[in-house]
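The structure's right below; bear with me while I get my questions together.
The complex appears here without one of its protein chains, the remainder shown in place.
Every chain is named by a letter (A and B) in the order it is written, and numbering of its residues begins at 1.
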Amino acid sequence: MKDYLLLIVSAVFVNNILLAQYLGNCPFLGCSKELGVALGMGGAVVFVATLATAFTWLIQTFALAPFGLDYLQTIAFIVVIAALVQFVEMFLKKAMPPLYTSLGIYLPLITTNCAVLGIAIIAQRKEMDFVTAVIFSAAAAAGFLLALLLMAGIRERYEVTRIPKPLQGTAIGLVTAGFMSLAFFAFSGMI
Amino acid sequence: MSGFTQALTRGMWREIPPFRLVLGLCPTLAVTKSADNGLGMGAAVIFVLVLSNFFISLLRKLIPAKVRIACFIVVAATLVVAVELLMQAFAYPLYQTLGIFVPLIVVNCIILGRAEAFAAKNGPLLSIADGLGMGVGFTCSLTVLGALREAFGAGTVFGARVMPEAYQPVAFMVEAPGAFVCLGLLLAAMNALGRDAGQPPAGCRACGACYEAAARREGGA
Partner (left out) sequence: MREIAAMLVVLSAICGASGWILASLREYAAPLIEEQELVHVKGPALRHAFGAFDNDPVRERRRVALPDGGTLLVFPARKGGRLSAVAFERFGEGYGGPLGVMVGFDLSRDALSGIGITTHRETPGVGSRVTSEGFLVQFQGHPFAKLGLKAAGGDIDAVSGATTSSTAASRAVAEALRLWGGIRPEIEKAFAGEGP
């Protein structure tokens, strides 16, 4: 139990997928202008990343590894994730319309979100077992959601702040991310 | 022939990624700890981008519109796996340092972005030129960023010392925070330099949206 707790703290704070491992930066900068959008995108990533890691773990263990096809990992994972996103979208539309209306528009954008593929590959490279992999992926995606929400909070303030013209938009977003990342560095003393 | 030159040079300055066309930020931030890492990553991206543009442009009349994204992803993923294998066989240390970012080239928005915005509409020759231009532009950006961070963070460029002996390296620059701040400031500098402050493709909500935005720009131009 203690191991899992440590894993979660490490994935959310110390090795934050966005601020320490540089994954998923495009949506981080693109979707962090309003809190509502950030919440939707982050929620969709948590949902899909957890599912995707579970599926890719099963595929790697039962379909690729036994036949020595490890080298096809990248192609298999991305195809699985793309297909999964399609199915999740269809399923949500039919079964859970309220959830679909809040997450729906973000789902198609997730296929090319490197955080999702990245988490699945990291879980594989660290040779985690199934339960660890699922917990890790949920925690890492939660870290993504956390960073996205914090960023959105800051950027909403920027709307009413005077920023030098060249720095407006993505540039100031990146600089802000840099200082957030510096703040998250402090967590590395925790473990 | 002017179309060809235009396609080739567009990516090298006017729409140089990731500064003018804000695409593919993750590898830009992650692998630019040193100049040669940036160059290696750039070379891998050139390989994938040129070939994926070429194949997609060849197949563009065969691919049904509804499954085109799936087809693009399969083509790109195939090329990425090929790069992974070749890199392991011929440049193993580079493969070790780039780590997880080699397989992640497949979700680099530049690949899908150019496939959708350019290769799906133009002939093979033009598409190769476009891929080459964009790839070279991306490589230059990565190398410059890597050289900057390496110079301030370790006092060297391509492993050769450039700073005076007395220079105390700023570890901040080679760590994650330095990556963000450095890229942000470079972007600001590019904006200040550009005549019409090159804003990123409007409403770049996520990588997936980038190529839609790029497609619209392409259509308008």
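Points worth noting:
In this text, a residue touches a chain if its C-beta (ideal position, glycine included) is under 8 Å from a C-beta of that chain, and two chains touch if they have at least 3 such contacts.
This structure is a prediction, so every number in the text was calculated from the model and none was measured.
Taking the complete complex into account, B:70 is the one of B:12, B:43, B:70 or B:170 that touches the chain left out. Of A:31, A:75, A:107 or A:123, it is A:75 that touches the chain left out of the display. Touching the chain that is not shown, out of B:81, B:112, B:147 or B:173: B:81 (per the contact rule at the top). Residue-level contact of chain B with the missing chain is found at 59, 62-64, 66-67, 70-71, 74-75, 77-78, 81-82, 85-86, 88-90, 92-93, 96. Residue positions on chain A in contact with the hidden chain: 71-72, 75, 126-127, in rising order.
Note that in this section only the chains that are shown with their structure count from here on.
The centroid of the Cα atoms in chain A and the matching centroid in chain B are 21 Å apart. By the touch rule above, chain A contacts chain B in their complex via residues 19-27, 29-31, 37, 41, 71-75, 77-79, 82, 106, 108-114, 117-118, 121-122, 125, 164-179, 181-182, 185. Within the complex, the chain B residues that touch chain A are 22-26, 29-30, 69-70, 73-74, 77-78, 80-81, 84-85, 100, 103-104, 106-109, 112, 172, 175-185, 187-189, 191-192, 197, 199-200, 203-210.
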